[in-house]
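A single protein chain has been omitted from the complex, and every remaining protein chain is retained in its original position.
Moving on to chain A:
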Amino acid sequence: MASVDSRRMANGGSVAGAFQPHLDSLRQELQQGDPTLLSAVVAVLAVLLTLVFWKFIRSRRSSQRAVLLVGLCDSGKTLLFVRLLTGLYRDTQTSITDSSAVYRVNNTRATSLTLIDLPGHESLRLQFLERFKASARAVVFVVDSAAFQREAKDVAEFLYQVLIDSMSLKNTPSFLIACNKQDITMAKSAKLIQQQLEKELNTLRVTRSAAPSTLDSSSPAPTQLGKKGKEFEFSHLPLKVEFLECSAKGGRGDAGSADIQDLEKWLAKIA
């Protein structure tokens, strides 16, 4: 009986043939009814199964497909979200909660990402960031370029928080600062915004380290942003921060198409 089986196996393929002597010996051993060997085989199988399962769970956890749209109120996150998904213009209001949808990247592999639009209001943004940061593959920080001069300090403060948070994650997300509303004539360029933000973050590093400690001393010391003793630059960060200009509203009012090709390209790149 065993020989018939083995012959069939040998015909089946060369791979099986390579294991032939081992299998034969195994079968003989089993037929002899050695309990120790049986238990050893079972143990090995169990270990292997566990490893496979563990690997599977790990891989699922690390498959981060979310792209977070963050930024201050009125920076155009929701419109950008709508434009990316449908290409159409919609009126928006201040978001009270998050909204998420699957975004098909237009590259050759046709992969998909989950776009998550987080509310930008002061009292909500940190809570929502906390909730979604673990699943972030990329963070798009939207800045209102037209109102940047006025909001620079607030932008820097929130950016500081987001940067600290994303640096503390195990696999750091890609980081993009999208300078939105470029259709407005007085909008600042991405270059200038980068310089200003570097300057602001530099001061923030000082003031943050000098702030009184929080009530419960258990919270870990905040990580240092950039290199110590040097002026802050985005290139010093462990995660790559890119800047680009875009306009979710587009030049020609409501009907006009948006200027977000760069952003789409970037999303295709990181997908």
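Observations
Here is the rule we go by: a residue touches a chain if its C-beta (ideal position, glycine included) is under 8 Å from a C-beta of that chain, and two chains touch if they have at least 3 such contacts; residues count from 1.
The working rule: contacts and distances are computed from a predicted model.
Here one chain is missing from view; checked against "Ras suppressor protein 1", "Signal recognition particle receptor subunit alpha", "DNA replication complex GINS protein PSF3" or "E2 ubiquitin-conjugating enzyme", UniProt names that protein "Signal recognition particle receptor subunit alpha".
Listed residues A:T78, A:S145 or A:S247: the one in touch with the omitted chain is A:T78. Screening A:Q149, A:S168, A:T207 or A:Q261 for touch with the missing chain picks out A:T207.
The chain not displayed touches chain A at residues 73, 78, 81-82, 85-86, 88, 90-102, 117, 119, 121-124, 126-127, 153-154, 157, 203-204, 206-207, 210-216, 219.
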